[in-house]
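Removed: one protein chain of the complex. Kept in place: all other protein chains.
For reference, chains read A, B and C in written order, and residue numbers begin at 1 within each chain.
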Amino acid sequence: MTTTAEPRRRRKGGGGERRMVPPAKFTSYYGRPVLKASPWEKEIPAYLFLGGLAAGSSLLGAGADLTGRPALRRASRITAFAGITVSFGALVKDLGRPERFANMLRVAKPSSPMSVGTWILTVYGPLAGAAAAAELPLPGVLGRLTRLLGRPAGLAAAAVAPAVASYTAVLLSDTATPTWHDAHRHLPFVFVGSAAAASGGMALVLAPLGETGPARRLAVGGAVLELAVERQMEQAMGLTAEPLHEGRPGQLMRASRALTAAGALGAMLGRRSRVLSAVSGAALVAGSACTRFGVFEAGQESARDPRYTVVPQRERLQRRG
Amino acid sequence: MTSNPARDAGWVDPPPRKGFFTDTSVCIGCKACEVACKEWNAVPDDGMNFLGSSYDNTGQLGASTWRHVKFIEQPASTAVDLGLPRVGLPGQQDTGERTDFRWLMESDVCKHCTHAACLDVCPTGSLFRTEFGTVVVQEDICNGCGYCVPACPFGVIDRRIGEKGVTKNVGIAQKCTLCYDRLHDGLTPACAQACPTESIQFGDLDELRARAQERVDTMHDQGIPQARLYGADESDGVGGLGAFFLLLDEPEVYGLPPDPVVTTKDLPEMWKKAGLAALALLAGAVAVFGSGS
Amino acid sequence: MSLGKSFLGWPVLRQLTGEDRTGRGPAAQSARSAGLLPRTKTADRVVDSVCPYCAVGCGQKVYVKDERVIQIEGDPASPVSRGRLCPKGSASEQLVNSPGRVTTVRYRRPFATDWEDLDLETATDMIADRVVETRARTWQDLDHKGQKVRRTLGFASLGGATLDNEENYLIKKLFTALGAVQIENQARI
Partner (left out) sequence: MPGLGASFGRGGATTFLQDLQHSDCIVIQGSNMAECHPVGFQWVMEAKKRGAKVIHIDPRFTRTSAVADSHVPLRAGSDIAFLGGIINYVLQHEKYFKEYVLAYTNASFLLREEFQDTEELDGLFSGYDASTAKYDSTSWSYAGLEGDGREGGKGAGGDDLGHAEGESHGSGGPALNPNEVQKDWTLQHPRSVFQVLKRHYARYTPEMVEQVCGVPASQFLEVCEAVTANSGRERTTCWVYSVGWTQHSVGVQYIRGAAIIQLLLGNMGRPGGGILALRGHASIQGSTDIPTLFNLLPGYLPMPQAAEHETWEAYLDGIRSPQQKGFWGNAESYVVSLLKAWWGEHATKENGWAFDYLPRISGDHGTYQTALDMVDDKVEGYFLLGQNPAVGSAHGKLQRLGMAHLKWLVVRDLNMIESATFWKDGPEIESGELRTEDIGTEVFFLPAAAHTEKSGTFTQTQRMLQWHHKAVDPPGDCQSELAFFYLLGQKVRARLADSGEARDLPLQHLTWDYPLDADGEIDAEAVLQEINGRHADGRLLSGYLEMKPDGSTAGGCWIYSGVYADGVNQSARRKPGSEQDWVAKEWGWAWPYNRRILYNRASADPDGKPWSARKAYMQWDGEHWVGPDNVDFPKDRAPSYRAPEGATGPDALNGDDPFVMMADGKGWLFSPSGLVDGPLPAHYEPAESPVVNPLYGQQANPTREVFKRKENPMQPSGDEPGADVFPYVFTTYRLTEHHTAGGMSRWLPYLSELQPEFFCEVSPAHARERGLENHGWATIITARAAIEARVLVTERVVPLRVGGKVVHQVGLPYHWGVGTDAVVTGDSANDLFGLALDANVHIQETKAAACDIQPGRRPRGEALLRMVEEYRSRAGITVETGQQRMTQRNEP
């Protein structure tokens, strides 16, 4: 039969969670999805998360460089480069044809966030690399050259970094995936908040207490932004927010909130404790990762269940009359 | 005159836009279209899976099913009270006197949207708008980034899975090409050519739309008020479909979205919000160093 | 890859210099796509045929290249089918080029558990021997009621509805001359 009042829930271990919105009545074709969930696997949320981490870190690195915080600078530049490298690696790995990655540069399409993003990464990556290279104890001319280029590269990377942190939100939102698309007004803020929290948190883990002030503030600010906007976002979204608190994505989002809130609190309280700082920082990093994985999986879930496609569209049609 | 997305995409003097009018009211669910498509395009089989959903065992459009015939069994009586929920998994319906019963069939395919999200988001230019106004994925270009997959508001395109070297084009996004190769030689696409009942009609989109409207009018006159066109309207969220349909029930009954919108419609706003967020991050970063030091 | 070939062919450059500024049309088209032609166009010959499945008898066009069938399509000229084919007719190419099609003689010895290979000529000779022997052994000039029958009931055949008229004709002719009457086909079932 093609008609169902309530779709069969496809989730495997998701029996127990509470439904926030009453089950909407709708019709579907054997409960099959109308949309295709993206074929992306865990590499993609990892790529989102690491991109954010790198972007925030570049900003921290540049600030540290300008304000004379060498340890923070070093930690941040290396985090940024490592982050972006792994992020990039994850992106390539997820391709169906990794050997054809270069085709990304065939065209420059403003309509494609992935194209835009690739070009941004193409600019950002080498800059972040150059900045990180300056931190390496390289001898001779090479060393001098890298150190010379460190600052301009770091600054340039920082200039591009905010775009690196925020375009990934557009990347997700610019799809038909209901939860991602419906989040498009808020998701960039959630992601930059999350990026700030992660990079700040990472700095708390890596940098000595003395230099972590800005990182701490960035982390806390980011966490607050993320938590606040994420809440707002869910309220604005309606039905398609549901996957964000159900099942595995729900767990991830709850973990994200808990980790982020706790991390922020710890960061504020732990100003004097290296250990507490590091633990809080780690919580923030983990929280940020959970956000990306949570949002990612909620979107996948929303694409798999025809309810999230059909009901809002039906309502929209009814509103239009 | 319909708008011509080929011209919008930079084709100088393109031929008339080509498309499909699929009249589901005359479909006999024979699946010749599915097979003819596979034969022509050497699409691999999609697995031997008994789905228990009427006579549909291919399930959905995907990388290895570019035409897909859907089968909907329903009591005809409910077909008039539109929008109401219908219950009834097999085995729950009461039989007794069954006077009205319908078995709807629809051959689904890529819609070749006027505003095609898949194409918009493709970072490699693998997906492009042809001179015929169709949307084609180029197997020599696609790197399998997978972005087009969640972008499509109809769940059409997918990345092919399978064993590399055994199955053709594994990892590459695939969908109907509206037989781009055949169009180059003035041939009818394989699916339409095979269709025994002309449920699939191929031709110039303008003409197809006029013909479709006539058909709907006739059906209304014949006392079939449920007949409606889907995707023939240029003012809808995707700018109208290059492959549009005559349906006998609500779109979602056929697994089609009732009000599809091309995701890139909101892209300017997304970029704006992303820009603001980026600025906020930058400002924040400046601020965290500015305060405290 | 596309970068390597020729810088001028670089789509980004074509985007910048042509009409297709957004990279969604001609600029993104690959050389392969631009040159795509239906494979039927390259066929060495096109042969008129008829669908082998059912009795509608749809007209088919068989496209041959390098002595291989590369495509089978409906023949639009047929007044019966008007170029259309059902799923079976549409699958005819896979039927004749079937991956599972067995194209060599297989032989199973009495009581054997598996097939073995056999040369076609030998197989035909063996079958001719079997026919001659069985016929001689089971020949009846008269039946049990003493009526003239001039026949053998020692061997039989089944099939014919998938075969050409000319083939059925030869089969019927040969069997009748052999006196073999148990000859049947799908007409009965």
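Definition applied: a residue touches a chain if its C-beta (ideal position, glycine included) is under 8 Å from a C-beta of that chain, and two chains touch if they have at least 3 such contacts.
Keep in mind that this is a model prediction, so the values were computed, not measured.
S.K.: Touched by the hidden chain, which of the shown chains?
M.R.: If we consider the entire complex, the absent chain touches B, C.
S.K.: Hey, which of B:Lys18, B:Lys38 or B:Arg159 is the one touching the hidden chain?
M.R.: Missing-chain contact among the listed residues: B:Lys38.
S.K.: Which of these, C:Leu13, C:Leu37 or C:Ala161, touches the one chain of the complex that we don't see?
M.R.: C:Ala161
S.K.: Mind pulling the chain B residues that touch the left-out chain?
M.R.: Residues in contact with the chain left out: 25-32, 34-35, 38-39, 44-52, 54-55, 57-58, 73, 75, 89-95, 97-98, 101-105, 196-198.
S.K.: In terms of residues, what is the contact footprint of the unshown chain on chain C?
M.R.: These residues touch the chain not displayed: 45, 47-60, 62, 64, 67-69, 72, 74-82, 84-89, 91-92, 94-96, 98-111, 113-115, 118, 120, 123-132, 134, 137-139, 141, 143, 145, 147-174, 176-189.
Criterion: only the chains that are shown with their structure count from here on.
S.K.: Based on Cα centres, what is the most central chain?
M.R.: Central chain: B.
S.K.: Centre to centre, by mean C-alpha position, how many angstrom separate chain A and chain C?
M.R.: A distance of 57 Å separates the two centres.
S.K.: Measuring centre to centre with CA averages, how many angstrom lie between chain A and chain B?
M.R.: One centre to the other, that is 31 Å.
S.K.: What is the distance, in whole Å, between the centres of chain B and chain C, each centre taken as the mean of its C-alpha atoms?
M.R.: 34
S.K.: If I count partner chains per residue in chain C, which residues reach a count of at least 2?
M.R.: If we look for residues of chain C contacting two or more partner chains, we find 2, 11, 22-24, 27-28.
S.K.: Among the residues of chain B, which are close enough to touch at least two other chains?
M.R.: Counting only residues that touch two or more other chains, chain B contributes 120, 125-126, 141.
S.K.: Could you list, by residue number, the parts of chain C that touch chain A in their complex?
M.R.: The contact residues of chain C facing chain A are 1-3, 10-12, 15, 22-24, 27-28.
S.K.: Report the residues of chain A in contact with chain B in the complex, numbered from low to high.
M.R.: So the residues of chain A in touch with chain B come to 1-5, 25-30, 32-40, 55-56, 59-60, 62-63, 66-67, 94-98, 100-101, 103-104, 106-107, 109, 111-115, 118, 158, 161-163, 165-167, 169-171, 173-177, 180-181, 184-189, 191-192, 195-196, 213-215, 217-218, 221-222, 225, 299, 303, 306, 309-310, 313-314, 316-317.
S.K.: Could you list, by residue number, the parts of chain B that touch chain A in their complex?
M.R.: Result: residues 51, 53-54, 56, 59-60, 62, 70, 72-74, 83, 85-90, 93, 117, 120-126, 141-147, 149-160, 170-173, 250, 252-260, 263-264, 266-267, 269-271, 273-282, 284-289, 291-293 of chain B touch chain A.
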